[in-house]
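Apart from one protein chain that is not included, each protein chain of the complex appears where it belongs.
Just so it is clear, A and B label the chains in written order, and each chain counts residues from 1 on its own.
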Amino acid sequence: MPVPARITAVRTLTELEKLYTIELPYGLTLDHDPGQFVQVSLFGVGEAPISICSSPSRSNGLFELCVRNVGDLTSKMHALNVGDTLGIRGPFGRGFPMERFRGKDVVFIAGGLGLAPLRSVIYEAIDHREKYNRLVILYGARSPQEMLFRDEVNAFNWMDDVEMFSTVDRGDEKWRGHVGFVNSLLNQVHLNPHNTVAIVCGPPVMYQFIIDDLIRLGVAEHDIWLSFERHMKCGVGKCGHCQINHIYACLDGPSLSYTEIKNLEEAL
Amino acid sequence: MSNLKTIPKTALNEWVQRLRRRFRVVGPRPKNGQFVFAEIETAVEMALDYPTTCMPPKKYLFPPQETLLRYHLDGSHIQAVIETEPTVIFGIHTCDVQATRLFDQIFSQGFADQHYRARREDIYLISIECMAPCTEHAYCHDMGTSHLPEAADLHLTDVGQMYVVHVNTPKGESLLADTLAEPFTADWQPIYDRVIAKKMEAFEKRLDFEVTELKELLRDGYSSPLWQDVGDDCLVCGMCTQVCPTCVCFNMEDEADLTQTEGQRTRTWDSCQATTFALVAGGHNFREARMARQRHRFMRKGKYMHDAYGLLGCVGCGRCGSTCLVNITPIKVLNALYQEQHAEQIESDVPEMELSYEDVTARSAGVAVDLHAGACENNGRTHPH
Partner (left out) sequence: MSGTVNELPRVAFFDFTSCEGCQLTVLDALQTHPELLKVVNIVEFREASSARSEDYQIAFIEGSCTRPGDEERLRKIRETAVYVIALGACAHLGGINAIRNRQPLLDVRQYVYGDKAEWYDTYPARAIDQVIQVDAVIPGCPIDRDEFVRVVTVLLQGRQPKLPDYPMCIECKLHENICVYERGQVCLGPITRAGCNAICPAYGYGCEGCRGLVSAPNMESFQEVLAQHGLSQAEIDEKLSLFLTNQTLLEKELVHG
């Protein structure tokens, strides 16, 4: 059953995306793992799965959701303001196995809105910086205007122990950075494939390209981690909508390694 | 181990009347030339020797539409809705009982579903032994569900003037008013055994393979060209999933009242055959092709459900085959898949035989028809070198 949660802050990120800070009632905390999602209810409208984009290490009792206005529910969500109530169920699904990434070079590869779920993992890694070797963030957006969390991306740029690379598919007159798809950044990173884990999230079309490139560079299949978006209704492995062959994206995912899905025709 | 009793058929109506004081009593009854599970007031309305019903009794355990929550649109007054009514389902076939076991597993494992579980608690199952396959599409015997006397709360076997009753659970026990049930004496045993033996003779094997081979058959047949044929024929009408006793996929929707003050969340049956089932908000459809949707149905029934819940998602009731307008029946599809693999098996078993070009093309062309015969014939015609 959803609990009524309060919106405590709304920040407009781009024309399409807004960032919501949400507080659960009765002093409840979400206690999520990076990479998990919640089911968000708008009462009288419906419910949809949304990735948690804040890190548990910085929760402060609140959590954040980055919402793109793409459908019925999200467009109604964009009309909400501070103080409004929405329903929350979760957290659900399997987050990224952070313990497995210990001592590794962690490469985050985000396309478009894919930066939102990865943001929870990125901060988790930065806040436990000593556990990991290199931290590399590759972020591709369609255009400079569509880049999410620009201030934070800038801050990553200035961090000594984080390597931040951004690209856009199409630049504009002010853009001085890299132009091209996100996989084109991989060549700039000089990966040590034997000690690299890649964490990938983006639109469905992006995955196969990135995976092919990573494998070509020598990254092991079990070190490529992906976050899957699917149509979901229940979030708890019953309704059948999110099934990828035998796997339930809501229970076994949304974070899955390439090894787990490479033979599944319905995955990519 | 169940406890056995007998009930004279003449006492059936009295039993139903007594049950009706405490329960809604549901049974198979005729409607427009077919049979449906519906409420009954007297035993006469029931046709306990019915072949099969249009819809399985699943509709009582998991209604096609149910309200899960009611709330005010401002997010206050959120209340779970648990709708349940004490119900006895009379005359459920053992295949459908097996489907109930699967549902119990699905809604108890992991995140338990309070709506289902509360309703299930209030439902009492009285199954009946089938004496012959109900339709040409039923293959319960192959699926091991044609004789499950200990699965429901009570199980009836028609032995002439009497029903032999397997009393399997305390719930079942509570349904039997002692005055009606009589002891199962030693005299009844040979009579019961004869009835069951005769029943077993009436059921022939309809699948070309053993149920234990089903998972591997589907795993190995995932890329079979046969699915394309199935997809070409499929009307995507969704009737197969609608009549299935094990289909569990659902949709959830919220709605507000006209004055925008209160609302509710409902759960309705959904179908993996629907075009939009795997469509995400960005517009990508992860199972768009008809062939992929039909294949998913078969994989889910014969493999994925077993992987997840330890029980097969098909009980062999044959309803999907009977209802399909383009004759996509599990018996036909699964046997064709088996024959296809079996033919390949024979082919790979005889590497030492060199086939002429004509033989090879004839064989690959013949895959869709009678593969076993085709392969043997080819072997006979092989030129010895």
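Note that in this section contacts are C-beta pairs under 8 Å (C-beta built on N, C-alpha and C of every residue); 3 or more make two chains touch, one makes a residue touch a chain.
Given the structure is predicted, the values throughout are model-derived calculations rather than measurements.
> Out of B:Asn13, B:Gln109, B:Thr275 or B:Gln341, which residue would touch the omitted chain in the full complex?
Reading the full complex, the residue touching the unseen chain is B:Thr275.
> Which of these touches the unseen chain: A:Ile7, A:Leu30 or A:Val45?
A:Val45
> Which of B:Gly33, B:Pro170, B:Pro190 or B:Gly283 touches the chain that is not shown?
Spelled out, the listed residue whose C-beta touches the missing chain is B:Gly33.
> Check the options B:Met131, B:Leu180, B:Ala256 or B:Ala281 and report the residue that touches the missing chain.
Residue touching the absent chain, from the options given: B:Ala256.
> So that we can see where the missing chain sits, which residues of chain B does it touch?
Touch with the absent chain occurs at residues 31-34, 36, 54-55, 64, 232-239, 242-243, 255-261, 269, 271, 274-276, 290, 323, 325-326.
> For chain A, which residues lie in contact with the unshown chain of the complex?
Here the touching residues of chain A are 44-45, 72, 75-76, 79.
As a working rule, only the chains that are shown with their structure count from here on.
> How about chain B: which of its residues touch chain A in the complex?
Interface residues on the chain B side: 69, 71-76, 78, 80, 106-107, 110-111, 113, 222, 248-256, 260, 263, 265, 270, 272, 277-282, 284, 286-287, 292, 296, 299-300, 303-304, 307-308.
> Which part of chain A faces chain B closely enough to touch in the complex?
Residue list for chain A touching chain B: 1-4, 41-48, 70-71, 74, 85-87, 203-204, 229-231, 233-234, 236-241, 243-246, 248, 251, 265-266.
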